[in-house]
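Up next is subunit A:
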Amino acid sequence: MTVAGFRPGLFADGIRFVADNPGLLAEKTGEHLVLSGAAIGVALVLAIPAGVVLGHLHRGSFLAVNVGNVGRALPSLALIAIGVAFLGIGFANVLVALVVLAVPPMLTNAYVAVDEADAEAVEAARGMGMSPLQVLLRVELPLAAPLLFAGIRTASVYVVATATIAAIAGGGGLGDVIVNQASYRLAGVIGAALCVSALALAVDGLFAALQRAVTPAGLRAPVPPLEPEVGHARIAL
Partner candidate 1 sequence: MNGPVIPEFGRGSDCVRDRELFCADWVADNWRGVLLPRLVEHVELTLVAVAVGFVIAFAAALAAHRVPRLETPFALIAAFLYTIPSLALFQLLVPITGLTVATVQIALVGYTLLILFRNVLTGLRSAPADALEAARGMGLTRRQTLLRVELPLALPALLAGVRIAVVTTVSLATVAAFVLPRGLGQPIFDALREFFTTKLIAAGLLAVLLAVAADALLVLLGRALTPWTRARRAA
Partner candidate 2 sequence: MNPQGIEFRDATKRYAGRAEAALDGLTLEVRPGEVCVLVGPSGAGKTTALKLVNRLVELDAGDVLVGGRSVREADVTALRRGIGYVIQQAGLFPHLDVAANVATVPRLLGWPRARTRARVAELLDLVGLDPATYGRLYPAQLSGGQRQRVGLARALAADPGVLLMDEPFGALDPITRTRLQEEFLALQREVRKTVVFVTHDVDEAVMLADRIGVLREGGVLAQYATPDELLAAPADGFVARFLGADRGLKRLALRRLGDVELEPASLLADGDPRLPAATSLRDAVSAMLADGRDRCGVAENGALRGSLSLDRVVEVLGRDGAR
């Protein structure tokens, strides 16, 4: 391709940018990680217990599933915009928007995972005299783990990716570089984009490892690498 400005070596330029600016990128990555981590953390606390409990009680399916559907449809930038309107520019506000975006997939998956845990196994457990809490902890949650973690991973990757545009709203992070082509050139944009992808992969890998660690040996199916789920996928922003 010979159009002005674009050369195949641009990818290498991006990598060189990363190598040449470790301090900048480390700082930005750190900001990005803090923002993403905070959003994921808050979302986890809000969504998982709620989803798991509702699933265990087999209640609120309409709510859980539709929150997921509507949540998936929310345009992220629009949400950040509205968040900024109400809360102003800055970290906290972007955080709120990211949490709102992360909760639906986590909630829906947690609900469906526990609700649809092998009914026969659950019934057998209850028949054996396990208390509801024991049933939840020893039977439902292990069986629900794959789908539950899939929701967490989808939401986490999405948060890391969306945090990129948080830069526009004062959230900081690697987006600061990506939106600033004027200062950092295309090489910087690419370099920072590569960092975002790497970060997303790392977060996904972390949760995948956690999932493996938590799943009892007998239930272990191979945990797939980063793959946007058919049905819950969201794109990297």
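Inclusion criterion for the candidates: all candidates are chains of the complex that A comes from, given by their letters.
Descriptive notes on the structure:
Throughout what follows, contacts are C-beta pairs under 8 Å (C-beta built on N, C-alpha and C of every residue); 3 or more make two chains touch, one makes a residue touch a chain; residues count from 1.
Because the structure is a prediction, the values reported are computed rather than measured.
Candidate 1 is the one, among 1 or 2, that touches subunit A in this complex.
Only residues 1, 3-6, 10, 69-70, 72-79, 81-82, 84-86, 89, 161, 164-165, 168-169, 175, 178-179, 181, 186, 189-190, 192-193, 196-197, 200, 226-228, 230-231, 233-237 of subunit A touch candidate 1 when the two sit together in their complex.
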